[in-house]
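I have a structure I would like to understand better, so I am pasting it below and will then ask my questions one at a time.
Every protein chain but one is kept in place in this view of the complex.
And then chain A:
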Amino acid sequence: EDVDSQKTAFLLRKAWTLYSVTPLYRFHRGRLRDYARLLSAFIAAEKQKGLAVEVGAELDIKVAVSSLADLRGSEQDHAAVLVQLSSRSRASSRNSEDNLVWSGWFCSVYGDDLSENVPEDFTCLPLFLTHGAESYTSLVGSWFQKTFDCCFRRLGISPLNLSWMVAMWAGCELDRAVSAVELVFSVPRLSQPLDISYAIHPEDAKALWDTVQKTPGEITQEEVDVFMDCLYAHFHRHFKIHLSAARLVKISTAIASAHSDGIIKILHSQYLPGVLMLLTELAISQIQ
């Protein structure tokens, strides 16, 4: 369970786009180098066809596929798999630095619900997170889909799930909570889009959650509802606006921030497994 903070530091403070992935057919952990080579060839071929990417036609894309042994929840989970695309300009010297242009990683943290029910040949890594140009994401995605017969789908986060996240994370113990708890709402049916940002001092938010939560370590839907209702009531008292009629689109806490389009940023390594466990659960419910 102990996640080596050195190895996973690169995961923090980056905005990751979320996808759910169906189980991979005949994925072999021992063949990661082969997969890197095949993916590299695929990307080069797509480039030749003129189907890829950016103006930098001078750039060779190098692919690295590695395993993150510590990034998992239970023993049943497969270790996370990291795919990195780097570029090196052909024009520059052989010793020049590789420039990381895109990264994506598959993971499963306590994904037992899914892995228990699939046949032997399938590897369950239901959560896929990407950082980098969308064009690379679709290249990597199509190669995986063709090779392992899997299916990628954007993983959106509903307002219901966002309110779970803000209640859970605002209530977490932190040495110093430096950033405010922020909720962003989008107001529907207006001629011009209007966003309302509601920022709360992290200590106030934690104090509120502590009065609501009855059993430490357990959270119920009722408790989340009471927490959110208190926030809505407070806002209504001051501004006469019913936030409950607006749509919650983004939440931000000192632990992590999440956007309903399916974008997450994890800020604290201590809570990385907890956040990933929740996201794994969301990915699995989208697959099933």
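FYI, a contact is a pair of C-beta atoms (placed from the backbone, for glycine too) under 8 Å apart; a residue touches a chain by one contact, two chains touch by 3 or more; residues count from 1.
Everything that follows uses one rule, which is that contacts and distances are computed from a predicted model.
J.: Which protein name, taken from UniProt, belongs to the chain you can't see among "Transcription and mRNA export factor ENY2", "Centromere protein M", "Ubiquitin-like-conjugating enzyme ATG10" or "Exoribonuclease phosphorolytic domain-containing protein"?
T.: For the chain not displayed, UniProt's protein name is "Centromere protein M".
J.: Which is it among A:N117, A:S197, A:Q221 or A:Q288 that touches the chain not included here?
T.: Checking each option in A:N117, A:S197, A:Q221 or A:Q288, the one touching the absent chain turns out to be A:Q221.
J.: Specify the residue from the set A:N117, A:S158, A:S197 or A:Q270 that touches the hidden chain.
T.: Answer from the full complex: A:S158 touches the omitted chain.
J.: At which residues does chain A meet the chain that is not included here?
T.: Here the touching residues of chain A are 156-160, 163, 188, 221, 228, 232, 242, 244-248, 260.
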